[in-house]
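Below is a slice of the complex: some chains, not all, each in place.
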Amino acid sequence: MVEIEERRAIEAVLMVAETPVEPNLLAQLLELAPARVSQICDELAQSYRDEQRGFELARVAGGYRFQSHPDMAPYIERFVLEGQSARLSAAALETLAIVAYKQPVSRAQVASIRGVNSDGVLRTLCQRGYVAEVGHDPGPGQAVLYGTTPLLLERLGLDRIEELPPLGDFVPGPEVMDALEEGLRPSG
Amino acid sequence: MGYQVSTPVFEGPLDLLLHLVTREQVDIWELSLSSIVDQYIASIEQMQALDLAVATEFLLTAAVLLELKTRRLLSDGSEEDDEETLALWEERDLLLARLLECKTFKDASLSMTRLMDAAQLSVPRRAGLEEPFIKLAPDLLEGVTADDLHRALVKLLAPKPVARVNTEHIAPVRASVADTLEELVARLPAEGRTTFRRLTAGLREPLEVIVYFLALLELYKRGAVDLGQAAKLGELHVSWLGAGDDDFGRQPTSAGFEAGEAPMVDQYEG
(Lines give C-alpha, C1' and ligand atoms only; values in the text may rest on other atoms or scores of the structure.)
Protein backbone atom coordinates (compact mmCIF):
# COMPACT_ATOMS: atom_id res chain seq x y z
CA MET A 1 0.00 0.00 0.00
CA VAL A 2 1.34 3.41 -0.88
CA GLU A 3 1.79 5.76 2.02
CA ILE A 4 -0.97 8.20 1.05
CA GLU A 5 -3.49 5.38 0.86
CA GLU A 6 -2.62 4.28 4.41
CA ARG A 7 -3.19 7.80 5.67
CA ARG A 8 -6.48 8.18 3.81
CA ALA A 9 -7.77 4.80 5.00
CA ILE A 10 -7.06 5.70 8.62
CA GLU A 11 -8.79 9.07 8.23
CA ALA A 12 -11.82 7.38 6.66
CA VAL A 13 -12.17 4.71 9.32
CA LEU A 14 -11.75 7.16 12.19
CA MET A 15 -14.28 9.49 10.58
CA VAL A 16 -17.04 6.85 10.65
CA ALA A 17 -16.05 5.18 13.93
CA GLU A 18 -18.41 5.89 16.82
CA THR A 19 -15.95 4.97 19.55
CA PRO A 20 -12.15 5.22 19.76
CA VAL A 21 -10.45 2.69 17.45
CA GLU A 22 -7.54 0.69 18.84
CA PRO A 23 -4.32 0.83 16.81
CA ASN A 24 -4.33 -2.98 16.65
CA LEU A 25 -7.67 -2.97 14.86
CA LEU A 26 -6.48 -0.32 12.41
CA ALA A 27 -3.32 -2.34 11.84
CA GLN A 28 -5.38 -5.39 11.07
CA LEU A 29 -7.68 -3.53 8.67
CA LEU A 30 -4.78 -2.01 6.78
CA GLU A 31 -2.45 -4.99 7.10
CA LEU A 32 0.21 -2.85 8.72
CA ALA A 33 2.33 -3.12 11.85
CA PRO A 34 0.65 -1.47 14.88
CA ALA A 35 3.73 0.69 15.38
CA ARG A 36 3.36 2.01 11.84
CA VAL A 37 -0.29 2.82 12.51
CA SER A 38 0.63 4.80 15.61
CA GLN A 39 3.25 6.65 13.63
CA ILE A 40 0.76 7.62 10.89
CA CYS A 41 -1.80 8.70 13.47
CA ASP A 42 0.74 10.87 15.22
CA GLU A 43 1.65 12.47 11.92
CA LEU A 44 -1.99 13.08 11.12
CA ALA A 45 -2.61 14.65 14.51
CA GLN A 46 0.36 16.92 13.97
CA SER A 47 -0.83 17.95 10.51
CA TYR A 48 -4.26 18.92 11.88
CA ARG A 49 -2.53 21.04 14.51
CA ASP A 50 -0.32 22.66 11.88
CA GLU A 51 -3.33 23.44 9.72
CA GLN A 52 -5.24 24.80 12.72
CA ARG A 53 -8.18 22.52 12.10
CA GLY A 54 -11.32 22.80 14.21
CA PHE A 55 -10.96 19.12 15.07
CA GLU A 56 -8.15 17.00 16.42
CA LEU A 57 -7.09 13.40 16.35
CA ALA A 58 -6.88 12.33 19.98
CA ARG A 59 -5.72 9.21 21.72
CA VAL A 60 -8.56 8.25 24.09
CA ALA A 61 -9.29 5.09 26.05
CA GLY A 62 -6.59 3.11 24.26
CA GLY A 63 -7.70 4.18 20.78
CA TYR A 64 -7.79 7.01 18.30
CA ARG A 65 -10.71 9.25 17.54
CA PHE A 66 -11.64 12.51 15.87
CA GLN A 67 -13.07 15.09 18.24
CA SER A 68 -13.81 18.79 18.24
CA HIS A 69 -10.90 21.02 19.22
CA PRO A 70 -11.18 22.22 22.86
CA ASP A 71 -10.84 25.82 21.67
CA MET A 72 -14.12 25.41 19.80
CA ALA A 73 -16.08 24.37 22.90
CA PRO A 74 -18.16 27.59 23.00
CA TYR A 75 -19.51 26.89 19.51
CA ILE A 76 -20.29 23.30 20.37
CA GLU A 77 -22.17 24.46 23.45
CA ARG A 78 -24.24 26.86 21.38
CA PHE A 79 -24.86 24.13 18.85
CA VAL A 80 -26.10 21.80 21.57
CA LEU A 81 -28.33 24.39 23.18
CA GLU A 82 -29.75 26.00 20.07
CA GLY A 83 -29.44 23.46 17.36
CA GLN A 84 -30.67 20.19 18.75
CA SER A 85 -34.36 19.56 18.81
CA ALA A 86 -35.21 18.80 22.40
CA ARG A 87 -37.90 16.26 21.63
CA LEU A 88 -37.49 12.54 21.97
CA SER A 89 -37.80 11.03 18.50
CA ALA A 90 -40.49 8.43 17.82
CA ALA A 91 -37.75 5.85 17.37
CA ALA A 92 -36.24 6.71 20.75
CA LEU A 93 -39.65 6.59 22.46
CA GLU A 94 -40.36 3.16 21.00
CA THR A 95 -36.97 1.85 22.02
CA LEU A 96 -37.32 3.27 25.50
CA ALA A 97 -40.77 1.67 25.84
CA ILE A 98 -39.41 -1.73 24.84
CA VAL A 99 -36.53 -1.52 27.30
CA ALA A 100 -38.83 -0.28 30.08
CA TYR A 101 -41.39 -3.07 29.70
CA LYS A 102 -39.24 -5.96 28.50
CA GLN A 103 -36.04 -5.45 30.51
CA PRO A 104 -33.54 -6.98 30.67
CA VAL A 105 -33.50 -7.01 26.89
CA SER A 106 -30.81 -7.43 24.24
CA ARG A 107 -30.17 -5.23 21.21
CA ALA A 108 -31.34 -8.05 18.97
CA GLN A 109 -34.64 -8.32 20.85
CA VAL A 110 -35.24 -4.58 20.57
CA ALA A 111 -34.48 -4.72 16.86
CA SER A 112 -36.83 -7.65 16.33
CA ILE A 113 -39.73 -5.90 18.06
CA ARG A 114 -39.17 -2.63 16.24
CA GLY A 115 -38.40 -4.32 12.94
CA VAL A 116 -35.30 -2.15 12.38
CA ASN A 117 -31.76 -2.01 13.67
CA SER A 118 -31.92 0.13 16.80
CA ASP A 119 -28.28 0.23 17.91
CA GLY A 120 -27.88 3.95 17.33
CA VAL A 121 -31.00 4.80 19.31
CA LEU A 122 -29.94 2.54 22.15
CA ARG A 123 -26.55 4.19 22.25
CA THR A 124 -28.13 7.64 22.44
CA LEU A 125 -30.41 6.50 25.28
CA CYS A 126 -27.39 5.06 27.10
CA GLN A 127 -25.46 8.30 26.59
CA ARG A 128 -28.37 10.21 28.03
CA GLY A 129 -28.36 7.92 31.05
CA TYR A 130 -31.96 6.71 30.60
CA VAL A 131 -30.89 3.18 29.77
CA ALA A 132 -27.85 1.18 30.89
CA GLU A 133 -26.20 -2.17 30.44
CA VAL A 134 -27.49 -4.37 33.25
CA GLY A 135 -25.86 -7.70 32.47
CA HIS A 136 -25.18 -10.38 29.93
CA ASP A 137 -27.37 -13.06 28.45
CA PRO A 138 -26.25 -16.38 29.95
CA GLY A 139 -26.78 -18.10 26.58
CA PRO A 140 -24.27 -18.42 23.76
CA GLY A 141 -22.95 -15.07 22.54
CA GLN A 142 -23.49 -13.52 25.95
CA ALA A 143 -25.37 -10.57 24.45
CA VAL A 144 -25.37 -7.37 26.48
CA LEU A 145 -28.71 -6.84 28.23
CA TYR A 146 -30.21 -3.41 28.77
CA GLY A 147 -32.47 -2.01 31.45
CA THR A 148 -33.75 1.35 32.61
CA THR A 149 -31.96 3.59 35.13
CA PRO A 150 -33.07 5.43 38.27
CA LEU A 151 -32.69 8.64 36.23
CA LEU A 152 -35.45 7.49 33.89
CA LEU A 153 -37.76 6.73 36.82
CA GLU A 154 -37.03 10.15 38.22
CA ARG A 155 -37.80 11.84 34.91
CA LEU A 156 -41.03 9.89 34.49
CA GLY A 157 -42.03 10.70 38.05
CA LEU A 158 -42.23 7.03 39.00
CA ASP A 159 -41.09 5.42 42.21
CA ARG A 160 -40.58 1.94 40.81
CA ILE A 161 -40.61 0.61 37.24
CA GLU A 162 -43.58 -1.61 38.18
CA GLU A 163 -45.68 1.53 38.34
CA LEU A 164 -45.76 1.70 34.53
CA PRO A 165 -49.31 1.18 33.21
CA PRO A 166 -49.86 -2.59 32.89
CA LEU A 167 -49.75 -4.10 29.41
CA GLY A 168 -52.19 -6.88 30.28
CA ASP A 169 -55.47 -5.21 29.33
CA PHE A 170 -54.41 -4.85 25.75
CA VAL A 171 -57.11 -3.73 23.35
CA PRO A 172 -56.32 -3.34 19.65
CA GLY A 173 -56.45 0.26 18.47
CA PRO A 174 -59.16 1.52 16.13
CA GLU A 175 -56.91 1.29 13.06
CA VAL A 176 -56.37 -2.41 13.65
CA MET A 177 -60.11 -3.01 14.04
CA ASP A 178 -60.72 -1.10 10.82
CA ALA A 179 -58.15 -3.16 8.99
CA LEU A 180 -59.65 -6.40 10.29
CA GLU A 181 -63.15 -5.38 9.31
CA GLU A 182 -61.96 -4.33 5.91
CA GLY A 183 -60.29 -7.71 5.46
CA LEU A 184 -63.41 -9.64 6.48
CA ARG A 185 -65.90 -7.74 4.40
CA PRO A 186 -67.04 -9.89 1.50
CA SER A 187 -65.99 -8.46 -1.82
CA GLY A 188 -68.44 -7.11 -4.36
CA MET B 1 -29.23 -11.23 4.83
CA GLY B 2 -32.00 -13.67 3.93
CA TYR B 3 -32.54 -14.82 0.40
CA GLN B 4 -32.21 -12.90 -2.81
CA VAL B 5 -35.42 -12.82 -4.78
CA SER B 6 -33.87 -13.41 -8.15
CA THR B 7 -37.14 -13.40 -10.04
CA PRO B 8 -37.67 -9.84 -11.14
CA VAL B 9 -40.17 -11.13 -13.66
CA PHE B 10 -42.57 -12.06 -10.94
CA GLU B 11 -42.10 -9.12 -8.68
CA GLY B 12 -45.31 -7.43 -9.65
CA PRO B 13 -48.39 -8.49 -11.49
CA LEU B 14 -47.96 -5.88 -14.17
CA ASP B 15 -44.28 -6.61 -14.40
CA LEU B 16 -44.97 -10.09 -15.53
CA LEU B 17 -47.19 -8.89 -18.32
CA LEU B 18 -44.67 -6.28 -19.20
CA HIS B 19 -41.80 -8.69 -19.29
CA LEU B 20 -43.61 -11.24 -21.36
CA VAL B 21 -45.10 -8.76 -23.71
CA THR B 22 -42.11 -6.53 -24.35
CA ARG B 23 -38.98 -8.52 -23.80
CA GLU B 24 -40.02 -11.93 -24.96
CA GLN B 25 -42.37 -10.59 -27.59
CA VAL B 26 -45.04 -12.99 -26.46
CA ASP B 27 -48.55 -12.43 -27.63
CA ILE B 28 -50.53 -12.31 -24.45
CA TRP B 29 -53.39 -14.09 -26.15
CA GLU B 30 -51.28 -17.08 -27.01
CA LEU B 31 -49.60 -17.23 -23.64
CA SER B 32 -49.24 -20.66 -22.10
CA LEU B 33 -50.27 -20.17 -18.51
CA SER B 34 -48.95 -23.53 -17.47
CA SER B 35 -45.45 -22.65 -18.64
CA ILE B 36 -45.52 -19.48 -16.55
CA VAL B 37 -46.58 -21.49 -13.55
CA ASP B 38 -43.80 -24.00 -14.19
CA GLN B 39 -41.26 -21.19 -14.40
CA TYR B 40 -42.57 -19.71 -11.22
CA ILE B 41 -42.44 -22.95 -9.29
CA ALA B 42 -38.88 -23.46 -10.48
CA SER B 43 -37.93 -20.03 -9.22
CA ILE B 44 -39.65 -20.61 -5.89
CA GLU B 45 -37.63 -23.76 -5.42
CA GLN B 46 -34.48 -21.69 -5.77
CA MET B 47 -35.53 -19.46 -2.92
CA GLN B 48 -34.58 -20.45 0.56
CA ALA B 49 -37.91 -19.31 1.89
CA LEU B 50 -41.24 -18.60 0.31
CA ASP B 51 -41.81 -14.88 0.01
CA LEU B 52 -45.52 -14.58 0.62
CA ALA B 53 -45.68 -11.12 -0.92
CA VAL B 54 -44.13 -12.37 -4.13
CA ALA B 55 -46.28 -15.48 -4.14
CA THR B 56 -49.46 -13.48 -3.64
CA GLU B 57 -48.56 -11.08 -6.39
CA PHE B 58 -47.89 -13.99 -8.67
CA LEU B 59 -51.28 -15.54 -7.97
CA LEU B 60 -52.89 -12.23 -8.74
CA THR B 61 -50.96 -12.02 -11.98
CA ALA B 62 -51.97 -15.50 -12.95
CA ALA B 63 -55.59 -14.65 -12.22
CA VAL B 64 -55.45 -11.53 -14.39
CA LEU B 65 -53.81 -13.44 -17.23
CA LEU B 66 -56.32 -16.24 -16.93
CA GLU B 67 -59.20 -13.85 -17.08
CA LEU B 68 -57.81 -11.98 -20.07
CA LYS B 69 -57.21 -15.22 -21.84
CA THR B 70 -60.64 -16.56 -21.00
CA ARG B 71 -62.28 -13.48 -22.37
CA ARG B 72 -60.23 -13.77 -25.49
CA LEU B 73 -61.30 -17.39 -25.98
CA LEU B 74 -64.93 -16.66 -25.24
CA SER B 75 -65.13 -13.64 -27.51
CA ASP B 76 -63.51 -15.45 -30.42
CA GLY B 77 -66.70 -15.58 -32.42
CA SER B 78 -67.26 -13.40 -35.45
CA GLU B 79 -70.64 -12.17 -34.26
CA GLU B 80 -69.03 -9.98 -31.58
CA ASP B 81 -71.10 -6.89 -31.32
CA ASP B 82 -69.43 -3.53 -31.63
CA GLU B 83 -70.04 -2.55 -28.07
CA GLU B 84 -68.18 -5.53 -26.79
CA THR B 85 -65.21 -4.89 -29.07
CA LEU B 86 -65.17 -1.30 -27.99
CA ALA B 87 -65.14 -2.33 -24.36
CA LEU B 88 -62.23 -4.65 -25.01
CA TRP B 89 -60.28 -1.88 -26.71
CA GLU B 90 -61.01 0.43 -23.83
CA GLU B 91 -59.81 -2.20 -21.43
CA ARG B 92 -56.69 -2.63 -23.47
CA ASP B 93 -55.97 1.08 -23.49
CA LEU B 94 -56.38 1.20 -19.75
CA LEU B 95 -54.05 -1.73 -19.30
CA LEU B 96 -51.57 -0.17 -21.68
CA ALA B 97 -51.56 3.10 -19.76
CA ARG B 98 -51.04 1.23 -16.50
CA LEU B 99 -48.23 -0.84 -17.94
CA LEU B 100 -46.46 2.27 -19.18
CA GLU B 101 -46.85 4.02 -15.85
CA CYS B 102 -45.66 0.94 -14.03
CA LYS B 103 -42.62 0.62 -16.26
CA THR B 104 -41.79 4.31 -15.84
CA PHE B 105 -41.66 3.99 -12.07
CA LYS B 106 -39.84 0.71 -12.23
CA ASP B 107 -37.07 2.35 -14.25
CA ALA B 108 -37.11 5.36 -11.93
CA SER B 109 -36.65 3.01 -9.00
CA LEU B 110 -33.63 1.46 -10.70
CA SER B 111 -32.04 4.88 -10.97
CA MET B 112 -32.76 5.45 -7.27
CA THR B 113 -31.03 2.16 -6.53
CA ARG B 114 -27.96 3.35 -8.41
CA LEU B 115 -27.97 6.59 -6.41
CA MET B 116 -28.24 4.63 -3.17
CA ASP B 117 -25.42 2.32 -4.15
CA ALA B 118 -23.18 5.28 -4.97
CA ALA B 119 -24.12 7.10 -1.77
CA GLN B 120 -23.43 3.96 0.25
CA LEU B 121 -19.74 4.21 -0.66
CA SER B 122 -19.51 7.14 1.74
CA VAL B 123 -20.41 6.57 5.35
CA PRO B 124 -21.51 9.60 7.36
CA ARG B 125 -19.93 10.50 10.66
CA ARG B 126 -22.39 9.79 13.46
CA ALA B 127 -20.13 9.71 16.47
CA GLY B 128 -22.05 12.55 18.06
CA LEU B 129 -21.18 14.73 20.99
CA GLU B 130 -18.16 14.16 23.17
CA GLU B 131 -18.85 13.41 26.83
CA PRO B 132 -18.52 16.91 28.28
CA PHE B 133 -21.20 18.25 25.95
CA ILE B 134 -23.77 15.48 26.41
CA LYS B 135 -24.74 16.82 29.81
CA LEU B 136 -25.47 20.19 28.23
CA ALA B 137 -28.05 18.81 25.87
CA PRO B 138 -31.64 19.55 26.82
CA ASP B 139 -33.58 16.87 28.65
CA LEU B 140 -35.10 14.70 25.95
CA LEU B 141 -37.74 13.35 28.31
CA GLU B 142 -39.31 16.75 28.82
CA GLY B 143 -43.06 16.16 28.75
CA VAL B 144 -42.78 12.39 28.23
CA THR B 145 -44.97 10.37 30.61
CA ALA B 146 -45.28 6.72 31.55
CA ASP B 147 -48.48 6.67 29.50
CA ASP B 148 -46.51 7.71 26.41
CA LEU B 149 -44.25 4.70 26.88
CA HIS B 150 -47.28 2.47 27.32
CA ARG B 151 -48.92 3.79 24.18
CA ALA B 152 -45.71 3.41 22.16
CA LEU B 153 -45.34 -0.25 23.14
CA VAL B 154 -49.01 -1.11 22.63
CA LYS B 155 -48.79 0.34 19.14
CA LEU B 156 -45.65 -1.68 18.43
CA LEU B 157 -47.09 -4.94 19.71
CA ALA B 158 -50.48 -4.55 18.03
CA PRO B 159 -51.12 -7.24 15.46
CA LYS B 160 -50.29 -5.93 12.03
CA PRO B 161 -53.22 -5.82 9.62
CA VAL B 162 -52.86 -8.56 7.03
CA ALA B 163 -52.73 -7.52 3.41
CA ARG B 164 -55.75 -8.73 1.51
CA VAL B 165 -55.66 -9.84 -2.10
CA ASN B 166 -58.00 -7.69 -4.09
CA THR B 167 -60.09 -10.03 -6.20
CA GLU B 168 -62.65 -7.58 -7.41
CA HIS B 169 -61.34 -7.69 -10.94
CA ILE B 170 -61.92 -11.44 -11.24
CA ALA B 171 -65.27 -12.21 -12.82
CA PRO B 172 -67.49 -14.31 -10.54
CA VAL B 173 -68.33 -17.83 -11.68
CA ARG B 174 -71.77 -17.62 -13.19
CA ALA B 175 -72.99 -21.12 -12.40
CA SER B 176 -76.58 -21.28 -11.26
CA VAL B 177 -78.46 -24.00 -9.43
CA ALA B 178 -81.39 -23.61 -11.83
CA ASP B 179 -79.22 -24.32 -14.88
CA THR B 180 -77.64 -27.29 -13.20
CA LEU B 181 -81.02 -28.64 -12.20
CA GLU B 182 -82.07 -28.57 -15.82
CA GLU B 183 -78.89 -30.31 -16.87
CA LEU B 184 -79.31 -33.05 -14.26
CA VAL B 185 -82.91 -33.70 -15.20
CA ALA B 186 -81.78 -34.17 -18.80
CA ARG B 187 -78.84 -36.34 -17.88
CA LEU B 188 -79.92 -38.54 -14.97
CA PRO B 189 -82.68 -40.62 -16.60
CA ALA B 190 -80.11 -41.99 -19.05
CA GLU B 191 -77.56 -42.71 -16.33
CA GLY B 192 -80.04 -44.39 -14.00
CA ARG B 193 -77.68 -45.07 -11.14
CA THR B 194 -74.46 -43.13 -10.72
CA THR B 195 -72.28 -41.42 -8.15
CA PHE B 196 -71.74 -37.78 -7.28
CA ARG B 197 -68.07 -38.14 -8.11
CA ARG B 198 -68.87 -39.30 -11.64
CA LEU B 199 -71.42 -36.51 -12.12
CA THR B 200 -68.96 -33.83 -11.21
CA ALA B 201 -65.87 -35.39 -12.80
CA GLY B 202 -65.64 -32.74 -15.51
CA LEU B 203 -65.85 -29.77 -13.14
CA ARG B 204 -62.86 -27.73 -12.05
CA GLU B 205 -64.24 -24.97 -9.90
CA PRO B 206 -65.15 -25.96 -6.36
CA LEU B 207 -68.09 -23.59 -6.69
CA GLU B 208 -69.46 -25.54 -9.62
CA VAL B 209 -69.26 -28.74 -7.59
CA ILE B 210 -71.12 -27.05 -4.77
CA VAL B 211 -73.80 -25.94 -7.21
CA TYR B 212 -74.19 -29.54 -8.40
CA PHE B 213 -74.57 -30.67 -4.84
CA LEU B 214 -77.24 -28.06 -4.13
CA ALA B 215 -79.12 -29.04 -7.28
CA LEU B 216 -79.04 -32.70 -6.25
CA LEU B 217 -80.37 -31.84 -2.82
CA GLU B 218 -83.19 -29.95 -4.47
CA LEU B 219 -84.06 -32.99 -6.60
CA TYR B 220 -83.90 -35.21 -3.52
CA LYS B 221 -86.26 -32.90 -1.68
CA ARG B 222 -88.74 -33.26 -4.51
CA GLY B 223 -88.41 -37.03 -4.59
CA ALA B 224 -86.88 -37.12 -8.05
CA VAL B 225 -83.67 -38.83 -6.93
CA ASP B 226 -82.59 -41.09 -4.12
CA LEU B 227 -79.29 -40.42 -2.41
CA GLY B 228 -77.35 -43.03 -0.51
CA GLN B 229 -74.03 -43.13 1.29
CA ALA B 230 -72.58 -46.37 2.69
CA ALA B 231 -70.22 -44.66 5.11
CA LYS B 232 -69.55 -41.21 6.46
CA LEU B 233 -67.60 -39.26 3.83
CA GLY B 234 -68.00 -42.28 1.54
CA GLU B 235 -69.12 -42.36 -2.08
CA LEU B 236 -72.46 -40.60 -2.65
CA HIS B 237 -74.75 -42.74 -4.80
CA VAL B 238 -77.41 -41.10 -6.92
CA SER B 239 -80.43 -42.96 -8.36
CA TRP B 240 -82.98 -41.42 -10.69
CA LEU B 241 -86.57 -42.06 -9.49
CA GLY B 242 -88.46 -40.13 -12.13
CA ALA B 243 -90.00 -36.74 -12.52
CA GLY B 244 -92.49 -37.46 -9.74
CA ASP B 245 -95.37 -35.05 -9.42
CA ASP B 246 -93.31 -32.08 -10.67
CA ASP B 247 -92.78 -31.41 -14.32
CA PHE B 248 -89.09 -30.88 -14.85
CA GLY B 249 -89.24 -31.23 -18.61
CA ARG B 250 -88.37 -27.93 -20.18
CA GLN B 251 -89.23 -25.75 -17.26
CA PRO B 252 -86.49 -25.82 -14.67
CA THR B 253 -87.68 -23.06 -12.41
CA SER B 254 -90.46 -24.25 -10.16
CA ALA B 255 -92.02 -23.85 -6.77
CA GLY B 256 -88.71 -24.38 -4.96
CA PHE B 257 -87.31 -21.18 -6.35
CA GLU B 258 -88.33 -17.59 -6.50
CA ALA B 259 -90.50 -17.23 -9.58
CA GLY B 260 -88.43 -16.52 -12.66
CA GLU B 261 -85.27 -15.72 -10.71
CA ALA B 262 -82.58 -18.31 -11.00
CA PRO B 263 -80.39 -17.91 -7.91
CA MET B 264 -76.75 -17.18 -8.57
CA VAL B 265 -74.17 -19.07 -6.60
CA ASP B 266 -73.08 -15.80 -5.11
CA GLN B 267 -76.11 -16.02 -2.91
CA TYR B 268 -74.77 -19.19 -1.40
CA GLU B 269 -71.48 -17.64 -0.44
CA GLY B 270 -70.86 -17.26 3.26
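General observations
Per-chain residue numbering starts at 1, and chain names A and B are given in the order in which the chains are listed.
Here is the rule we use: a residue touches a chain if its C-beta (ideal position, glycine included) is under 8 Å from a C-beta of that chain, and two chains touch if they have at least 3 such contacts.
What you are looking at is a predicted structure, and each value in this text was computed from that prediction instead of being measured.
The formula for the complete complex in this structure file, using the labels of the chains on display, is A x2, B x1.
Rule of thumb we're sticking to: only the chains that are shown with their structure count from here on.
Mean C-alpha positions place subunit A and subunit B at a centre distance of 45 Å. Considering their complex, residues 15-19, 65-68, 73, 76-77, 80-81, 84, 86-88, 90, 92-94, 96-98, 100-101, 113-114, 120, 124, 127-128, 130, 152, 155-158, 163-165, 167, 170, 172-173, 175-176, 179-180, 182-183, 186-188 of subunit A touch subunit B. Across the interface of their complex, subunit A is touched by residues 123-130, 132-134, 136-142, 144-150, 152-159, 161-162, 164, 166-168, 172, 266, 269-270 of subunit B.
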